[in-house]
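The complex appears here without one of its protein chains, the remainder shown in place.
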Amino acid sequence: MSEPAAEIAHQFADAGQQRDAATFGMWIFLCTEVLLFGALFLGYTVYRLQNPEAFDEAAAHTLIVAGSINTAILLVSSFCVAVAVHLAEQGDRLRVTLLLCTAALLGALFLAVKAYEYNHKIHEGFFPGHSFHFAGADSRGVEMFFVLYFTMTGLHALHVAIGVAVLTGYGVAVLLAQRPARLTTAVDLAGLYWHFVDIVWVFLFPLFYLVGRAP
Amino acid sequence: MNPAISQAPLQPLASEPDYLRSAQTLGSWLLTTDHKRIGILYMISITLLFFIGGVAAALLRLELASPAGDLVASATYNKLFTIHGVIMVWFFLIPSVPTVLGNFLLPLMIGARDVAFPRLNLASWYIFMFGACFTVFAIVAGGVDTGWTFYTPYSSTYANGAVIAMAAGVFITGFASIATGLNFIVTIHKMRAPGLTWFRLPLFVWTLYTTSLILVLATPVLAITLFLMALERLFGVGIFDPALGGDPILFQHLFWFYSHPAVYIMILPGMGVTSEIIACFARKRIFGYRFVAYASIAIAVLGFLVWGHHMFVSGQSVYAGAVFSLLSFLVAVPSAIKVFNWTATLYKGSITFDTPMLYALGFIGLFTVGGLTGLFVAALAVDVHLTDTYFVIAHFHYVMVGGMVMAYLGGIHFWWPKISGRLYPEFPARISALTIFAGFNLTFFPQFVLGMLGMPRRYHVYPDEFQLLNVLSSAGASILAVGYILPLAYLLWSLRYGKRAPANPWRATGLEWTTPSPPPTHNFAVTPTVNEPPYAYETLDEPSRDYV
Partner (left out) sequence: MTSTRKNTLALVVLMILLGVTLEAAYLDLGVLHTPAAMLIGLAKAVLIVLIFMRLRPSEPLVMLAFTAGLFWLLIMFTLTLGDYFTRS
């Protein structure tokens, strides 16, 4: 979809350059996010290698049903955004809005499930720090697991919350905009971000929910 | 003369007013998206912060003039070196050349009207200032005594003071770095003028590119590391505290994964500035241009493989230590390539010793000393003796102050006519360059000797036999201080009384010199086309050449 000249910022020569620059910039941003989360995954790896049994034991206490439902929610939500990006390029604004808002709603649902989980964990005494309480043998290792659990899923949840706001914002904007074409790139970029958030969860899920389930 | 090679013509005198005069309200500065104005905003901010860090340094050297701890208490001394380190590293050295000269020059050098994301560029300055406010608040609110490295579990469990506020300042500022790096990478890839291929780029652009690479790839890891430290402090959990099952070495791995490459953030742009100046004042093409360009990439990549050399005595595995030591030696190769190529550029050049050239030559000499002593501390066994002594202090000041600050000042002088539209007074400028060079060496050379003799860093008292060398060092610091205040005075003076600068006072190559001084808001009235290699000084200086 070509954009009229008025939509091109002064520093760019043409719409193609403007779009490519924005897309490239978004991918670089995602690259920084890879390293941001990557450092936490490294922390997980180091501490799990040091406390293998404690991590197995601790992971058995996370809510696998909630985790699995949340995985499914994010996958469907990502799918909605992928289709929305495709339809935005064809100018189907009503369906774009519907899909983006559905994706945002699913994101909100994800956060609700997450809140339920956190609440559950805190009630069971798994919140790290002074109130942490675990009767088993290796409570230090179990606490470390939950430090990582709360930090990593918490940082991820923050990303989801930002994503929900962004998707809702663009969903509404596409419907109301005088010239929705100028939002095509923005929707594409928001989609890239949302898929990235999905990918992070795809790795968090096995590390925090699937460990220690085998007999 | 090859007709295909021609310097891009001077830009027509624009109908548009220059960027300084286009609008003069405070709002027009605070809401500007013009990369040149953002560069100026950064210049003012980091100059102020430099003087905060400088006052802390002055107090440190004053205390160390006598062996007894008679000026400040030891706790105050610890806070002073933390302030000095944090401010100088994150609020002066890292932003210095990239955000001031880089912001100002990058679009001009590549023939673009602005960076790719001007609003993100402005946002980066606000984020930077927000972080700076936190840090200044932390200083006022009682200070921090952890040292700039925030080592755990001291920082997270035992240290008093505003640790979280200061770490938050650094954390926030990191996002300004990321925004700048991202912007530069996209700008260099996507915004180059027609014909400006990668190997026609000025070497300064190459170094900005590699610096940005480090900013983007390393800074997120620092952010998360400080975040974890703050969590540990806030919630009393043991992420890095061995008493609670954590591993302090992991903090050091993550911290140095950022902070060692950050050293190259602090030197690569200085190397770029030096390449520009050396070529111009030797009137020669940079010898082995491609090697110098590739060396920047090599330094940026290899710089990520060596962080463990900060941890030789930390309890890291000796095998890892040996690998990190070996890899550290490899970084010397591209660094040496640069030094040799600059030297070869000087050979048979028509050299003039204007102020920027004095700084550039100072850079080469001092960086060489700093780099070679880096090999001492990269050697596993030698480092056991030298760790945490004044040898290390002298080594990295030779690189960061002798290298980066010299290059920054050289660059400020070289491009001052373009930035301000005025010429600075040459005589006091040369005097100050020589003062800085002399003061610097007097300050830091004795510290090599002190370190070899075993004087540890971070103590405010020391045995009597170290006094002579310490007094020399403190005397040097006072000379250095004069050298830094002088440029501030005459550069400000020149804004009003300096001679008006022509478009290209140095007869230099590069697209930035084809614009009027100071450039109009949108830089280029006509998009330039480039069809010659960089640094074509030999063809430029041919007598038959119709120049300007």
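Should a chain be cited, it is by its letter among A and B, assigned in written order, with residues numbered from 1 in that chain.
The working rule: a residue touches a chain if its C-beta (ideal position, glycine included) is under 8 Å from a C-beta of that chain, and two chains touch if they have at least 3 such contacts.
If you're wondering where the values come from, they're calculated on a predicted model, not measured in any experiment.
Trainee: Quick one: which shown chains sit in contact with the chain that's not drawn?
Mentor: Hidden chain, whole complex, touched shown chains: A, B.
Trainee: Of the residues B:Ile249, B:Ile351, B:Val382 or B:Leu486, I need the one that contacts the missing chain.
Mentor: That would be B:Ile249, which touches the missing chain.
Trainee: Please identify which residue in B:Gln316, B:Ser478 or B:Thr539 touches the non-displayed chain.
Mentor: B:Gln316
Trainee: Touching the hidden chain in the complete assembly: which of B:Leu59, B:Leu101 or B:Val221 does that?
Mentor: Final answer for the missing-chain contact: B:Val221.
Trainee: Out of A:Ala15, A:Ile28 or A:Leu167, which residue would touch the omitted chain in the full complex?
Mentor: A:Ile28
Trainee: Contact with the hidden chain only, please: which chain A residues?
Mentor: 20, 23-24, 27-28, 30-32, 34-35, 38-39, 42, 45-46, 49, 64, 68, 71-72, 75-76, 78-79, 81-83, 86, 191-192, 195-196, 198-199, 202-203, 205-207, 209-211, 213-215
Trainee: Which parts of chain B face the unshown chain closely enough to count as touching?
Mentor: 189, 213, 217, 221, 249-250, 253-254, 257, 304-305, 307-308, 316-320, 323-324
Operating definition for what follows: only the chains that are shown with their structure count from here on.
Trainee: On a C-alpha centroid basis, what's the spacing between chain A and chain B, in Å?
Mentor: Taking the average C-alpha coordinate of chain A and of chain B, the gap between them is 35 Å.
Trainee: For the complex, give me every residue of chain A touching chain B.
Mentor: Residues 9-13, 17, 20-21, 24-25, 28-29, 31-33, 35-36, 38-40, 42-43, 46-47, 50-51, 128-130, 132, 140-141, 143-144, 147, 151 of chain A touch chain B in their complex.
Trainee: Can you name the residues of chain B that touch chain A in the complex?
Mentor: 107, 112-118, 178, 182-183, 185-186, 189-191, 216-221, 223-225, 228, 231, 235-239, 244-247, 250, 254, 257, 522, 527
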